[in-house]
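Worksheet: the structure to be examined is printed underneath.
With one protein chain removed, the remaining protein chains of the complex are shown where they sit.
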Amino acid sequence: MLAYLARRLLQLVPVLLVASFLVFVAARLTPQDPAVVMAGGRQTSTAVLEAIRAKYHLDESVPSQYLRWMAGALLGDLGESYRLKQGVSAMIAARLPVSLQLIAMSVAIALLAAVPLGILAALRKGSWVDILATSLSLAALSSPVFLTGILGILLFSYTLGWLPALGSGRNFAENLRYLLMPSVALALNMLALSMRMTRSGMIEAMRRPYIQTAILKGLPRRTIVLKHALRNALLPLVTITGLQIGFLLSGTVLVEYTFGLGGLGSLLVNAIQTSDYPVVQGLTLFIVSAFLLINLLVDLLYGIIDPRIRQA
Amino acid sequence: MRKSGSGRALPAAFALACIVLVATLSSCARAAPGASKGGSLSFAITGDIVALDPAQAYDFTTNPVVNEITEGLLRFSPTGELLPNLAEKWESPDPKTYVYHLRKGVKFQDGSAMGADDVVFSLDRIRDPKTASSLAWMYGSVDRIERTDDSTVRISLKTPDAMFRYALATTAGHVISKAYYEAHASNFGKPEGGLLGTGPFKFASWKPGSEIVVERFDGYWDRDKGPFLDRVVFKIIGEDATRVTGLKTGEIDATIKLPVDLLPVVRSIKGAQLVGVEGLSDDWIAFNTRRKPLDDPQVRKAIITAFNVGAVMDGIVKEAGVAAGNQSVGPALWTYEKAAWETFQNTVEKYAYDPARARELLAKSRGAGGFKAKILTDGDAFRVNVAQALQADLAKLGIQLEIEKVGEAELTTRQFSGKRDYDIVMGGWGADFPDPAANIQPFLHSSGMGEGGSDFAVYSNPKVDALIDQQSRSSDDKERAKLLISALQLAAADAPYIFVDHPKIFYAASEKVGGYTMSPIWYWDSIARGMYLKK
Amino acid sequence: MRRRPKAGRAVLLAASSLVALLCLGALLAPAIAPHPPQAIDLRSSFAPPSQDHPLGADKLGRDLLSRLLYGSRSTLLAALLVVASSTLLGTVLGLVSGYAGGLVDAMLSRIFDVLLAFPALLLALLIVASVGRGMANAVIALAVVYVPTIARLVRSLTLVESRLAYVEAAQALGYSSSRIVFVHIAPNVAPVVLVQSTIDFAYSILDLAALSFLGLGVQPPLADWGAMLAEGREYLLFAPSLAVAPGLAIMAAVIAFNLLGDGLQTRFDPGRRGA
Amino acid sequence: MTGGNREGAGRPAIFEARLLEKTFPAGPRDLLGRSAGRLRAVDWVDISVLEAGILGLVGESGCGKSTLARLALRLIERDAGSLSFRGEDIGALDGRGLSRLRRSMQIVFQNPFASFNPRFRVGTVLREVLRVHRLAPGAERERTEGMLARVGLSKELLERYPGELSGGQLQRLGFARALLVEPAFVVCDEPVSALDVSVQAQILNLVAELRESLGIAFLFIAHDLRVVEHISDRVAVMYLGRIVESAGSGELYLSPLHPYTRGLIRAIPSPAGGSSFLRDRASLIRGEASRLLEAPRGCRFRPRCPVAMARCGQEEPGLTGVGPGREVACWLHHS
Partner (left out) sequence: MSGLLSLRGLRVAFAGEGGAAMAVRGVDLELEGGEGLALVGESGSGKSATAKAILGLHDMSSTAVTGSVRFEGRELLELGEAELRSFRGRGASMVFQDPGTSFNPLLRMGEQVAEAFRSVAGLDRKAAREAALGLFSRLGIRDPVTRYAQYPHEFSGGMLQRMMILLALAGRPRLLVADEPTTALDVTVQAQVLLFLEELKEELGMAVLLVTHDMGIVAETSTRIAVMYAGRIVETGGTAEVLGSPAHPYTEALLEAMPRPGSRGTRLATILGLPPGVYEADSGCPFFPRCRHALASCMDGLPPSVEAGPGRKSACFRTHSLSLRGIA
């Protein structure tokens, strides 16, 4: 297991290196001149522009800038934001909690709703419960995050005044209320997909011979469903969860923007819109690393659930 | 100053008149009945601040925050006159020398006393290219800043500069504690390092992307004027609808910069107050006068004449601005020689909407028979809408106008890059100082053609350049007005720009907020100093 | 007892009709739209629904219904371009990678690994930010983003097919590799690819809308639904239909294609019917 | 056709494999993802098939029979050893040579349902063979119809899709497709194991008939000794990658030498009730074969062998001739 983990981690290195290079080059392809953007726009003198370029090493060649950046990145220093003049690492650290809590709540909402619903729909295949759950999941799967977000604000905050429209709370408990609407908006897609996955996995699992063995043992239906079928049904769900978290990471971009949350997503949008390369680069590298690690964790989790994989 | 519709830079605007729209209640007097000391107020800003640093405070989100913490040597009156602040008085013995006498007993928020060393350090720091301050240009003509004694600072200029006097009332004139800066050299202005000044509120916390909190400074020197609130929380909310919703639900007590179409919504919120002030900004469209066929003034005039600005005012701008009459200097900026400016405004050729004349003009121009061109803009809804209106009008003339919508940063880069890679560009601009020249020199002087310059039309007319240079060296406002008007008259014949309107800026608050009157120059000054919450 | 298959056919029928309706709307837009989509009429700014403007008008007084109809053209066309190009490229790369194996497979797989290390929308965002905004670039970006997913899928299907006896038989009969890959294997992975690309169609509508929402999509005065939604969002509190109508249109289109994907899946993969 | 001695003494070999070896990576992987172990699927195998002869190859699942079939056709490449067809070294053939070889050697697979591209009509599949090899230009239709008749199928099937046919029909089609290029040697990889007994009989009859009328040689692989015995001239028994015994078909069945062969025969349930293992429990082979990652020390059958000796744990016995046309790899029979 340890060797497996080490091997998987080792495999990430070239992927991350190439990805970091792509990100770096992509950021440099943009038509914006960071020095001009930083100067804020006004009869800026060439001297000031030159000073800005020197300060941020923009006058060096791209490869040397890349090496400088990577060297820093390895030590945890992702450079300094052009626009906000802060260390990118510190900015990420400061905004991470919001995004983490948002994603965690979304995952929790999605899975807590999806799994029971999926089981129910599978066990009552063809019933009105199934049809309703399947139809709702289709609608949820097809609703853009940003639409649900603004409709939520319009309905629950502006019209009904039930939920806060924006921002985050001062502590975890308060955040539960503040982040409810954003996380639901964010969770819908994952919920729908997970529900479908659970449902089809459950239907598939219930057809397996070992379920007949379990029936033969005279086990109560509850045990058959929860102990024997569910675990097998969850395997495909686990597989897509890594991918789903990728969707969530993308989704935070839209949700945080809509709900005025100071997380990584809104940071990224702002950075892209203002050509703040160091933030775009650093944050993308961070998200990619996080995404790869999450996928690795998901794979490990898969191994924990499925002994066949663990020992292969 | 570059003005952006979506929230980054300031529309610098100065008004003699402040048009006040009051939805329900607006309290101008301080310490009104029912006022109470203390409380926490949440104020929505549209984006995160750049830094807790006056050297970087040059936009609508950073300034309101920084202005609570640090202050300038001078401040502007609501009508644009210079008033004493940290400097008790000042004089200019000759056009190249300014002497400032500092107020005594002013303390920084850590209790240390403010002195001339702090002032010299603060101003020099902004001037230093290494600081890369967006405001450094304000000190472009400064030669030396020196301490004469512990309470006197003397500034010498290389050449006379008619507009230098205003700089010290802006964030470029804000004073920070030298000792504090040196103790926090590595993280000054960042969330960990913070900022220390003499202002009514002291920095408490900054959760990047979410909120910045400032708390009352009890040792504030001007104790009568404030501060009254315990705490101000600046919440960062990019989405306009979210902000207005917050105002309705009570999560937001006050905010600025509301889009025109949401104004009726704000008015419909029970107990909300809404104030709009006429800024001295311009929404402008610049022709690249080096690009064919736009290099022909006849073509430009044809376009202006074909453009139904009146319809744009009625349908798009609505109450959020006043018609510019195709001039960059609006009445609010006639801070001297008002009569002369008024006469000029009434007589100058404006190329008013006249489709028939437009067709004639075009037929006689190098663009006869129509052509294709591109207009560059960012995603700001107002600009996109205006561009589409222009597009529709020009289509009738046989000119195919393509809209190139780019990101805000790209628009900035291309506006200010030396390459001038556009046919027509649309943007916003606001004067930094209460002086007509602030909206003339940047647009028309050929020195702005290069990198970092703001001559968006790539307009070069030696006569215009000479007139502008001449007024800059003069300290006689009457003469300056004459020179500037002459320059504008010459330029009007070349029609390098369309000036659409002078936009307004709106402040909205819940009814319980009192103690603030929005002035046209609000962004160089503290908002929360006098604010209180009614019981 | 015959409920499931019938339900499957009903799903397919419903989905196809919905898709057909959408395409019809897009094709016939010039004939059925009450106004030209870009006709500005500032007097009708925010006009409520009326005889003249069945769904009302936007800020510039343009007819919402007409813009929706025309918007479906750019929305569907862009999604079609994304899906067509990514599917074509992804399928070819996946087939080659899966059948050739060895170094070719290893190299292509590593490239896919890198691209898949980015959350999809994030990569698209990054690409558009670097090559510039606009519909063409958004389409290219999303196509790039979708290629590795399809290629991976096709690769794994190809691996499965390659081990089937009919492929071995073709090898034993001395058929060329390209014949085996493109004549024999390709048609057998096609149904799964078709299902996937239908679902990708739904996703690309959403992703294009997201890019447009962030202002990176089509250029005015053209509007796809995403751009209309982004524009309408500013007027949400007093003219919600300007945002909600394109939003619902997006949803309807996405539902239609998702449903079509489900229906096709059931049809091509009877073993998993009902699942 | 008589059941007499058709072991074909004097007939030349059409196909020979010598010291054939194939391993696959298996077992735990190291940091770089390389597998430490190698599964020895085919381990120094010698076989030869005589002209117009049928060599039966029998063995339990995982013993390497199918790998051997694919090695013979060069559908996968061997690690070591030599292959020859009518004396020509086919191990070294290039693409062109291989293409020529594939008109002489063909294969029929185990699963008839996977043997045909489900997207193509039967006629298309068959005509494609002719077209690719430029056989019978212009007369493709006649040729395919003729071939269908030969394998006992109606020409109406040409317009059908494989999915519409039964397993037996498909397996006949498999033969038809293989025979279109007029091969001299056909490898049958468990062609009847997926079929019901009534259909199995049809295929066995077909193979016998094809050998008889066309003189085609077969390598007939199966796990069912009764089937192999019925169809083959000679039988080779494979155990964990190695041939452990080979002999004339009847001879092997009557007097098996290797303990594995003996156990295999004893384990066959007999409908005639003759040699019931239930009455002779002692002769049963115990345990199950487990895949070999490393070359074993001693005989690979030793763990299950009822008569293992000390020597069996030390050295692995090689295949040794013990009589005319008989070879066995067991220390019991080494003199």
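Letters A, B, C and D mark the chains in the order given here, with residues in each chain numbered from 1 onward.
Keep this in mind: contacts are C-beta pairs under 8 Å (C-beta built on N, C-alpha and C of every residue); 3 or more make two chains touch, one makes a residue touch a chain.
Because the structure is a prediction, the values reported are computed rather than measured.
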item	value
Candidates D:E190, D:E229 or D:E245 - the one touching the absent chain	D:E229
Residue touching the undisplayed chain, where the options are D:A26, D:I76 or D:A208	D:A208
Which residue of D:L157, D:L264 or D:L292 touches the chain not shown here	D:L264
Options D:E77, D:E156 or D:E288, residue touching the unrepresented chain	D:E288
In chain A, positions touching the absent partner	125-126, 206-210, 212-221, 227-228, 231-232, 235, 305-308, 311
Residues from chain D at the interface with the omitted partner, ascending	1-4, 60-61, 166, 196-202, 204-205, 208, 223-227, 229-231, 249-250, 253, 263-264, 266-274, 276-278, 281, 284-286, 288-290, 304
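In the analysis below, only the chains that are shown with their structure count from here on.
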item	value
Most extensive contact between chains (C-beta pair count)	A-B
Chain nearest the overall Cα centroid	A
Centroid spacing, where centroids are CA-atom means, of chain A and chain B in whole angstrom	39
Approximate Å spacing (C-alpha centroids) for the pair chain A, chain C	22
Sites on chain A at which at least two other chains make contact	30-31, 150, 153-154, 158, 257, 272-273
Junction residues of chain C - those touching two or more other chains	129, 132, 215, 233, 236-237
Chains touching one another, given as label pairs in label order	A-B, A-C, A-D, B-C, C-D
Complex contacts: residues of chain D adjacent to chain A	28-33
Residue ranges of chain B in contact with chain C within the complex	239-241, 244-245, 259, 261-262, 264-265, 311-312, 314-316, 379, 381, 384-385, 387-389, 391-392, 402-407, 410
For the chain A and chain D complex, residues of the former touching the latter	3-4, 6-7, 10-11
